[in-house]
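Yeah, one chain of the complex is gone here, protein chain that is, but the others are all in their spots.
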């Protein structure tokens, strides 16, 4: 990257002082707002002459980005600004050097003193605070799971979307869909994480973590997994990988799909049926909880110049127009309070049923199973394996107990 | 060959045709998909050929990426890797087969063992090494570790060992230099294997993804497999149609080269009777 | 001085002793024919001279220099391999000229040599064929042509004409002699064809199981075989060997019959003080008659073989097989005939050592009359 | 009825016509020797019989059945390949027994056949060697052994003994005859060895450039050659051919000299109404003398060749090369000699067609006396 950056600094030659060149790493594929990222960078670079941002796309989502970051940092070449997936919050903050945004503000930008408080809801800002209380970065993309509905199928099966407020109702609807239409009733995303399951668990009163220890092996935890397992066993819910699952839903073979709001564009643009979304369901009599997906922006630059440049760029990204563009490009939720100042965004949230459904759950946001220390990634893998085993027919209580013990063994 | 032979050869021929169909179908599917809109792909899964032909996927690519530059990068890398691998493998194999020296066996064993070393072992140390000398985001940095592959040495050694030794003896009697023996005798005789392994090297380097994705950062240095990754995402969904357009571009270039030289390449596989 | 000298050469393949203590010299410019039964080590000797096979023990000299460690390319040796070793991917023409091209021999010189070789071997029509498109004999001729164009100091030929028809073989042989007369290379020639051996070689080396049996001119090898092996190996049909011949007082007892030995033989044998002997005589030196002649012995005709120009009459002489050669066949199978032995033409071998016991002086004189050496054509 | 019949067979390799319109029959149980110059198509014919090469045009019958489309494995043919085609990865023993094992011949039967073959080919010591560890002749013997153990109806041998020494060749040939007498396979045998051809074949087929020249018993092929090609090809040295012989009134004009033809020839030739003739006579039918005899012609000795049992005297007869065979050599190079021609033994060929014009009746009688056929040993 040293070659690349020197090249771009030459390109912007005539200014008196060479502009500071910084790298910004992002994982957004073209289907996930990659184009918007490039537009925002270009816009920023054109707007001023002191900083040149070089965007670096990293394939393989947050995981791929982390892998590359790991190698780059080991080689002493970290970028200035990176998008870190929520699930990597603990691992990142424990192992990489970063600067808290407030530090930079205090040092170089006293005028921005209240920037954080003013821009974010506190529950959202807290998503980026690690277990040790450090503000690792600022929330950037926010995604929540919603329940997408294929209205063609639902109408045929005679199901009212307004009834789908609880998982119990969803389960009934799923069975009915299969009975009436012969199609699959429900698909709950099975990505390489247990995000969607966590939504169910927490909304059933189970706690993934209590006081830094795994605690999902509770009555509610078991009940939730049993519920999920029965859905799959019953045959109306689909048990399949994320790529094939979303393909099946967009192709019109599934009635309901519990997927990230990030899929909004994909679904609206490519499906032929009438697609709407409702907020993630909760369990009867329980409070709705939705774990936040998406990423935070962390500053990894260590030179003062670069830190400043990174902050300048970050500030630009949080301008309401930028956030609006970002939200529209990615399908994520706006993370800042003033984002709705942008008219387009405001109308979008108001008029787009899917966006609205997601937006309405912002207040229910919780953070994504922040297992402490370095064990987080391994714990996540264990949860994943457990999910596979349970959906494959394993005994719920034993599996939960086994996995919880194993994770707590790790944490200890 | 004759009557009975004919019967079984008919059965085999049909079996071959079935396999060929299975082998080719995905390619046709990819080709067809690349000319359809994503919506069309989702909703008419069975239609292999586009209901309405669109070049949208390709034009989208052309707009978003420095496509020509990327293809050139790919080409430079794959060609260099292939040539360097073939040359070094050939030289080493020749030494292993026709020279004798006391450390030959252990040395050969060690080199062959390197084939067994998974890329996970070498990836990070290589990255650290190359970034130290400033070869990240650089074509050379992509090329170098790819050359380190003993598979060619292995194959060519095995093949050279099946050349009748009397041919080499005959040349030795005429005081033909090793260089000429390589060029005039060994090389023509192992040409089929050189060709097949050469194509293999080229195609694999052409399609290499893991290593370049680690080392290449800017779109100007990208290769096609990296471009493909830009359309694959578990979060936002995969743009299958555009991904297939990238794939079609990616596969069509080596394929085109193959078709141009096909007569020559396949011809080398029919030269029977080395011995 | 392109000579070759073997000094105490031993050659092993693994544990197998192939050549055991070989000592002999091939003179510069001679045509030495290597003869011997299949598997006796002929090709191995050629390969050692060429440097393709290392000498396990002993010394090999060429040009009076020890060459054990000189690589093949440095010995200036041309060789026709027994299995041809043609380059399968080159055409006939390329096969023949490849070595010259690499040596940067001028093109017109290459063409000249190619044409000459292809001419006498009748290869012109096949210039552009690959070896796989040739018949066995054609391949052999290409191999021969390839080494003749080389004009090397040493020329080793391992059964170079074995797959050719008789007429082509004769003309090729004659051409090879012409080439030799022109360049005077040192030729070592392996053949199984006796006539070829007799007509081509200035000397013949006869080997058995890696041991040299006799090394002499064709005449001497034929007419004065050094041992039973040589007598039996040379000649077609081979010499008749009558073992268990008792000598007493000038009388040879052969089975139940006896013949009187001529005086000079009598004196000679008596001086050697032996009475257990082995008698050897060539088929053409047995005369058959239907009626007894003085000094002849009885035999029975077993069968006769038409060999084209003459007949081989297989006899039973006192229970031992013997063959006589007659120009025409007037004998019936099973008939009794009388065999007359020409005393001048017999050989006596020691029963133990199997070596020839030698000849009385006046036989040597007579034999030398026969061996009025042919000059080169 | 294991016969073989070629009907209008043509064989092309690409554009090359190798065999053009071949018609002949090989009788069941006979030993046919295929003779012909190198590259004339002998191996191709064997390969067509074996089914390894398809017949381009025409019909090939075996057991009176058309076999053009029968695969090789179904023809029950054993074959010795010219270049052996041994399995390089199998030992000698495995090479010989592999086919039998696959056929599930009982083990003791396999052992018996193996032993018998290895015995007569002296292969026992090499059972466990790979072909690469054998000498050329040993490899050839393995190839021969492999096909003899097969006991097939047809037995094709492509120069099976070419790399063996004379003695081994004779014993192998005898053993092959024994095997043949026992199993009466139809044998087709390619050889370049004339004596082998004469002694082994019940009939000889002589080919040239894919065209059949003569197919007859060895005696007839030798003594009554059908055409100039046959006369020149058979015999070692070959028959002397004097072209440009003028016939007028019972006188043959040979160069500047003339001889009187015997009466029966005179009548015969005159009836045929020719005066441009080609005269053929075998070397052994020329008698040389130092002094002129009635009816002899002058010639000059060019050189003489020692052939072991006799001498080949190369002559210059009116500018034409000729060869005479003499038991001993009393002639000096350059000496003038007188050549006497045995009238019974001469052949006349048509100058255009090159075919033999035939023989007067009383010669046929005399010749048939010579061809007192050998019985089998």
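Order of writing sets the chain letters: A, B, C and D. Residues in each chain are counted from 1.
FYI, contacts are C-beta pairs under 8 Å (C-beta built on N, C-alpha and C of every residue); 3 or more make two chains touch, one makes a residue touch a chain.
By our rule, contacts and distances are computed from a predicted model.
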Checklist line | UniProt protein name of the chain not shown, from "Cytochrome c biogenesis heme-transporting ATPase CcmA", "Probable glycine dehydrogenase (decarboxylating) subunit 2", "Sugar ABC transporter permease" or "Glutamate mutase sigma subunit" | finding: "Sugar ABC transporter permease"
Next item on the list: Could you tell me which of A:158, A:234, A:392 or A:409 touches the chain that is not displayed?
Entry: A:392
Notebook entry, point to check: List the chain A residues touching the unshown chain?
Noted result: 63, 66-67, 70-71, 73-74, 91, 95-96, 184, 192, 238-241, 243-244, 247-248, 251-254, 374, 377-378, 381, 384-385, 388-389, 391-392
Next item on the list: Name, in rising order, the residues on chain D that touch the hidden chain in the full complex.
Entry: 50-52, 71-75, 77-79, 81, 83, 85-89, 98-99, 102-103, 132, 146, 150
Next item on the list: Extract the touching residues of chain B with respect to the undisplayed chain.
Entry: 1, 5, 8-9, 12-13, 16, 19-20, 23-27, 29-30, 45-46, 48, 87-89, 91-92, 94-101, 107, 109-126, 129, 144-145, 147-148, 150-151, 153-155, 158-159, 161-165, 168-169, 172, 178, 192-193, 196-197, 199-200, 203, 206-207, 209-210, 225, 228, 232, 238, 240, 243, 247, 250-251, 254-255, 258, 262, 266, 268-275
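Quick note on the criterion: only the chains that are shown with their structure count from here on.
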Checklist line | chain B-chain C separation of Cα centroids, rounded to whole Å | finding: 59
Next item on the list: Could you please state the distance in Å, as a whole number, between where the Cα atoms of chain C are centred and where those of chain D are centred?
Entry: 23
Next item on the list: Compute the distance, rounded to whole Å, between the mean C-alpha positions of chain B and chain D.
Entry: 58
Item checked: Touching two or more other chains - residue numbers and ranges from chain C -> 83
Item checked: Touching residues on chain A, where the partner in the complex is chain B -> 1-4, 23, 28-35, 54, 56-61, 64, 67-68, 71-72, 74-77, 143, 191-192, 242-243, 246-247, 250-252, 260, 262-263, 265-266, 269-272, 293, 330-331
Next item on the list: Would you mind writing out the residues of chain D in touch with chain C in their complex?
Entry: 13, 35-39, 42-44, 82-83, 133-138, 140-141, 158-159, 162-170, 192-195, 198-199, 218-219, 222, 232-238, 282-284, 302-311, 314, 325, 327-329, 333, 370-377
Next item on the list: Sort out for me which residues of chain B touch chain A in the complex.
Entry: 38-39, 42-43, 45, 64, 123-124, 127-128, 131-132, 134, 136-138, 213-214, 217-219, 221, 226, 229-240, 242
